[in-house]
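For this depiction, one protein chain was excluded, whereas all remaining protein chains were kept in their positions.
Chains: A, B, C, D and E, in written order; residue numbering restarts at 1 for each.
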Amino acid sequence: MGLERPRPSYEILSGATADVYFARANSILDREGLDPVVLMEVFCREDAVICGMGEATNLLGHVLADEPGAVVEAMEDGDLVTPKEVVLRIHARYRAFALYETAILGMLAQSTGWATAARQCVEAAAPPPVISFGARHVHPDITDVLDYAAIVGGCVGASTPAGARLAGLNPTGTMPHSLVLIFGDTVAAAEAFDRDMPPDVPRIVLVDTFRDEAEEALRVARALGDRLYGIRLDTPSERGRVTAALVTEVRARLDQAGFGHVTISVSGGLTPERIRYFRDEGAPVDAFAVGSHISGASPIDFTGDIKEIDGSPIAKRGRIPGRTESPRLKPLDLAAWREG
Amino acid sequence: MGLERPRPSYEILSGATADVYFARANSILDREGLDPVVLMEVFCREDAVICGMGEATNLLGHVLADEPGAVVEAMEDGDLVTPKEVVLRIHARYRAFALYETAILGMLAQSTGWATAARQCVEAAAPPPVISFGARHVHPDITDVLDYAAIVGGCVGASTPAGARLAGLNPTGTMPHSLVLIFGDTVAAAEAFDRDMPPDVPRIVLVDTFRDEAEEALRVARALGDRLYGIRLDTPSERGRVTAALVTEVRARLDQAGFGHVTISVSGGLTPERIRYFRDEGAPVDAFAVGSHISGASPIDFTGDIKEIDGSPIAKRGRIPGRTESPRLKPLDLAAWREG
Amino acid sequence: MGLERPRPSYEILSGATADVYFARANSILDREGLDPVVLMEVFCREDAVICGMGEATNLLGHVLADEPGAVVEAMEDGDLVTPKEVVLRIHARYRAFALYETAILGMLAQSTGWATAARQCVEAAAPPPVISFGARHVHPDITDVLDYAAIVGGCVGASTPAGARLAGLNPTGTMPHSLVLIFGDTVAAAEAFDRDMPPDVPRIVLVDTFRDEAEEALRVARALGDRLYGIRLDTPSERGRVTAALVTEVRARLDQAGFGHVTISVSGGLTPERIRYFRDEGAPVDAFAVGSHISGASPIDFTGDIKEIDGSPIAKRGRIPGRTESPRLKPLDLAAWREG
Amino acid sequence: MGLERPRPSYEILSGATADVYFARANSILDREGLDPVVLMEVFCREDAVICGMGEATNLLGHVLADEPGAVVEAMEDGDLVTPKEVVLRIHARYRAFALYETAILGMLAQSTGWATAARQCVEAAAPPPVISFGARHVHPDITDVLDYAAIVGGCVGASTPAGARLAGLNPTGTMPHSLVLIFGDTVAAAEAFDRDMPPDVPRIVLVDTFRDEAEEALRVARALGDRLYGIRLDTPSERGRVTAALVTEVRARLDQAGFGHVTISVSGGLTPERIRYFRDEGAPVDAFAVGSHISGASPIDFTGDIKEIDGSPIAKRGRIPGRTESPRLKPLDLAAWREG
Amino acid sequence: MGLERPRPSYEILSGATADVYFARANSILDREGLDPVVLMEVFCREDAVICGMGEATNLLGHVLADEPGAVVEAMEDGDLVTPKEVVLRIHARYRAFALYETAILGMLAQSTGWATAARQCVEAAAPPPVISFGARHVHPDITDVLDYAAIVGGCVGASTPAGARLAGLNPTGTMPHSLVLIFGDTVAAAEAFDRDMPPDVPRIVLVDTFRDEAEEALRVARALGDRLYGIRLDTPSERGRVTAALVTEVRARLDQAGFGHVTISVSGGLTPERIRYFRDEGAPVDAFAVGSHISGASPIDFTGDIKEIDGSPIAKRGRIPGRTESPRLKPLDLAAWREG
Partner (left out) sequence: MGLERPRPSYEILSGATADVYFARANSILDREGLDPVVLMEVFCREDAVICGMGEATNLLGHVLADEPGAVVEAMEDGDLVTPKEVVLRIHARYRAFALYETAILGMLAQSTGWATAARQCVEAAAPPPVISFGARHVHPDITDVLDYAAIVGGCVGASTPAGARLAGLNPTGTMPHSLVLIFGDTVAAAEAFDRDMPPDVPRIVLVDTFRDEAEEALRVARALGDRLYGIRLDTPSERGRVTAALVTEVRARLDQAGFGHVTISVSGGLTPERIRYFRDEGAPVDAFAVGSHISGASPIDFTGDIKEIDGSPIAKRGRIPGRTESPRLKPLDLAAWREG
């Protein structure tokens, strides 16, 4: 698995998405004839699952490939880090990369926030798997990044083709309520889904649109029989959300009717606490589909500190000058970005 | 002010960023020969400042411009809405827009989350203004969207050129700590900034890099004199963050030395609560620069419900069938998107 | 309205239900030749709706009817009292009534506890009415007492024939889940109910047994038409209990289908807080059926203090000797109990 | 020990104390010619000490003795059960017992509530014993039921003759404050008690009526000498209630004066928390007399669910159809109720 | 009223009670030939009742009486100040007073802490008066200072002769428990007190030593009749402390027996909260005797800042240089300390 994104966009490379003060700093240093070699270290202040590093190093690769003497050392997507641990170190001419600090920190902050939140859900749910469904909460320009981060955090699937492509998986999903509404009946929609979808798409049917979930689950199971892979419970908050007792009851009613093979997925406002509630109550959930807990996770703030200038230790007030011992960093082969 | 973004990206238009089940639904309906005209209503569940609607309607404009009978009614960016109020209504063939539901909800969710958080800061700070500095917490592909949302929420400035361009403003910013570190002295950095920047860039100098803020503020004021527009206090948490007493003291020391014209901006972990603390303590802050409270705001979840199919009221369980009375919606002129 | 209970039971009159120490005290006083005239005052320590006083004074009437000089003064069922206010005063030979102190305090404690809890619900719900359904939580020997107390506290109905008889009302109720289960279908059960019950019994149908409430409500309304008086929502906790949104949705769906005349009753774990939730959310509830909040209310402790003996003020430690000013007490006509 | 109550009252057998909807259901089924054999299971939702089952099965014995094929299986009074565990199962013609569901649930709810609360006190106090004194908080028609439940919960004594009779014990008690007040002196009252009571009644004297408890305890001990079994401390809340230090001091003063044989009972607002306070402070209490914590305990709600009809599994929404595995239930010998 | 203390002790004047670094600073300045005129301002950080200022200015008067140009401005004992308000300003040669900073701050800190706590009690109790009884909690060398501070804070009396002398009052007090214990009976002790004390000492008798307070109060009142001024209730915590109900009961029993003239004082763990409890409950307390809430009050920290040196504004980091506007300060007539 690895995030394969092409050459960074013109917007990023031009600095248009950077804090304006970096452009100004570059301009001032240019006029003053200054361009020291600096050592920058990047860290965050909490336990986190690193993500976005593939994108960040790709950007650094593009801008530093031809820079003599430049060294980049980094953690990898999926690494777990502790507070203040260095996750990225850049040793290069300041003006060669200064303009990209905002972009690099942003890539790390947002993806690490998502991956860390995903991991909280995955740990709460295990062994049942977690699927990420949050695309509807983030801007479409970054749904792929979200889905990739969710998978780095341990989710087994994500819902957008773009995100799945980044993660090297197929997208996962069931059917929208709108499909059931248009067919006017869950069984009719399920039968069409079964008729029209390729055989490798698992038949998972939403059963809360029109009727009681237990009744609908049995109707769908009777209609699709062995071809039914599972049902998804997504009871809206207006109807009390999915409860552990509902899952247990639906499981029992399916088993009593001979549909022990039908899996049960749960969605709707899931958080690690809510997932633990299902597990503590012994509810037989086969998979959890998580939306806003992952997609709505706040970014995790990363800081880039200059720790050496032309070889001399230095730091702003509040930080300790000089290179930090960081044995887990791995050097980047910048040559790989050089264009033939 | 208005968000001017060009034709939506191929990724969006192709549905690659959509939940996969929408593509599947379209495919099934196509095979089944179904394509009813539906009425979809979009709402959220909290008080919010609507943002992202310009983008969302631009996308709808592109996909529905040539659709006979299609009607789109919407709120506008900056509108304040209450829980469950309809903010967008689409009346069109389902398959003409189904694939874009994920994108539309994502545009609204993320921008509205940011704009609403920005407004909380702006209300806490007023009359002093608020500037948004959060670019480093979000993916560079959407820093422009963040900055625009912050300004819709009431901020007077944002830090990226791309964001400022979207909002029709100039980007705002001071100088990075790295510039001061490279010059090795705040006054030297300030003098270079003053020497090299165009006259319309306000001279605002960071004074917490090397020395005590009060000492440095006076040194900078003596060096730049009347050309100094202001100082920014950004004391790191390791040094106790900026306190109200520090602002008061620096103001007093500047005034006693004859630098009453020098403004004081504050940054570093600001939230509405923290802003109120400064105001309650009577600290003479001239501007607040807010980062993660805005950029780290969780998206506000939007829901799209089908309420009519081919003219008949319908709704899934938990919702009320039929069109909701929504006098504040304004119709969109879809013809404007038609290509000559 | 008035509690009409016949001659107290042999068990009560014999002292078998009294604390044994009262029998012992009587025996000792007898052997010692002591039998002073005492003044006893009864009070509780909280705000309360007095109930059980009809029973208590009936008992005193039976035992003191022929006692020369005996005086009983009392509040009436339904009176609101404040902490430490005297609610009952007995001036008589000690041995003439000592054995009944336990019974009198018990009648007051339990009924006052129920009536006070009922009133809390009634005040939270008004103007919609409250019905008491708690018979299943108390011993069958006192369900009539419970139902009477609930009505004293302001309920408009109670569910047992015995209780209703005490309060001079008809019992209220809908149908048990078991009836629906036996018919195998809510509509079939509703039609039988409609066919077989006298016309003055309102047709109120439980709609949560087999199917979704909104679906079932419409089915029943279509089957019974104008003869349907109302539906009752009693969603079990396993399905998230009744929510305000469910009531609102069912109301809307009934109205849209032309069944605006069908009322909605709610039951299931109702408390004053829960009732206020429905009202705060604007849920269109027509009646609340309350069970355990009333029937499970703790008794309100009453204390009987001797304050005079043979005309001299006296009291145990912690109490103030002598008669307490109590203008709200009304004298009892003991002669009414004398047997022709 | 076993609750021996005679033939259930006419009120119960006639259904007058039942929720009216059961009578209606019976009437409808009669008119419709329906009378299936049903399986009903009864359970509660918390940890509990079962009580009231003797009464409930007595009622079922009376009504089902001559019913062919009827089977009743039940727990016994004093059994500890866990949430949702089946405590009673009835397999019989529905109309043969439907009218008694309210009575059965009420017997179980109230007695189980009391027994469970009693056990909490007993566990907090052990090894010193607990006596139940709550008759004054409940209606005199059920003081015997209360006292029996307290003893099922582990109390060693209860205060009413009727209750003691049910439990096969003698009633326990000391003397009322009124006796002391009439004698005008605790010692005089104690001497009369000693003079007039049979020798098997333990001499336990209340010592808080007129004077300081420590002073009075010594005066009484000197007056009765070896015949004094114990004293009871019941300091009113107006005087700060009984404290652990008071018990310790009275114990020390009695011991110093040679009255080491005199026991100390404590009463007044005792709860498990308060009992634990005495034990944690090391107060030498010999017995605890508990009132309202037991008598004021809320009923524990029991539910009766139909799980089979004519042999087919069924259940309302929220419950799992079919017979629940319940190995602890024991079958009832219904023949024992058949009249010669 | 005013604190008249003689020449400060040798220990204070020699600097032995000062922080050693002041002696060192003086020695260094002497060797370096430095002795500027400084302006020092003293303030605290909370709302407070100033006390100890009489002592502090007396010390300054002694050391600065002959210092040319020295100016001292100060608040007075009993003044209420707000946070950061200047309470004392000294303008003099640094070495003339530097050694006394510790002593001056200590005098203010401890006395202001006590006076402020006393005022909280006085405000909670008013109109009934408060008496300070805290001598047993502080070192005997400063009981006079404590008593004086309590009176500055609003107490009407204090218990030590030395403290009363400072405040120009007679000491107040009743009798110790030991006197009652030695006489073996409260009435015997009260009669001796009445026999032996001068007529101007009010007869206030402790009534909780041996017997119940209500009983003892009546016995003492009967013994001393009109000569009894009052009783004091001081029930120990082992007996539940004094309750509002006890005061009410004793008042009622005294009044019923014709002793309406006997006052009731309360003591024992009183705090402003506890005093408010008595008032909220309507307990007829005539006086409150407060101990540890006043004597155990933490000192209120005072800070002395140098704000000018030889006429130039200066301040350490965290403070604002230069003289603070302080119109409430009054100049001290230093000449009054000059020795003829």
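Annotations
By definition in this document, contacts are C-beta pairs under 8 Å (C-beta built on N, C-alpha and C of every residue); 3 or more make two chains touch, one makes a residue touch a chain.
The shown structure was predicted, so the numbers you read here are calculated from the model rather than taken from an experiment.
Every shown chain that the unseen chain touches in the whole complex is listed here: A, B, D, E.
Here one chain is not drawn; of E:83, E:176 or E:331, the residue touching it is E:176.
Across A:95, A:219, A:279 or A:319, the single residue that touches the chain missing here is A:319.
Shown as candidates are E:225, E:318 or E:331; the residue that touches the absent chain is E:318. Where chain E meets the chain that is not shown, the touching residues are 9, 11-12, 15-25, 27-29, 31-32, 34, 36, 38, 52, 94, 98, 101-103, 105-107, 109-111, 113, 133, 135-145, 159-165, 171-184, 192-193, 195-197, 201, 208-211, 235-239, 291-292, 295-299, 301-302, 306, 309, 314-319. Counting the whole complex, the residues of chain D in touch with the unshown chain are 212, 214, 245-246, 248-249, 252-253, 256. Taking the whole complex into account, chain B touches the unshown chain at residues 210-212, 215, 235, 237-241, 243, 245-246, 249.
Definition applied: only the chains that are shown with their structure count from here on.
Among the remaining chains, those touching chain C and also chain D are A, E. Where the sister copies chain C and chain E meet, the same residue numbers recur on both sides for under half of the interface positions.
One finds 58 Å separating the Cα centroids of chain D and chain E.
Shared interface positions of chain D, defined as residues touching 2 or more other chains, are 210-211, 235, 237-239, 317-319. Chain pairs recorded as touching, per the definition above, are A-B, A-C, A-D, B-C, B-E, C-D, C-E, D-E.
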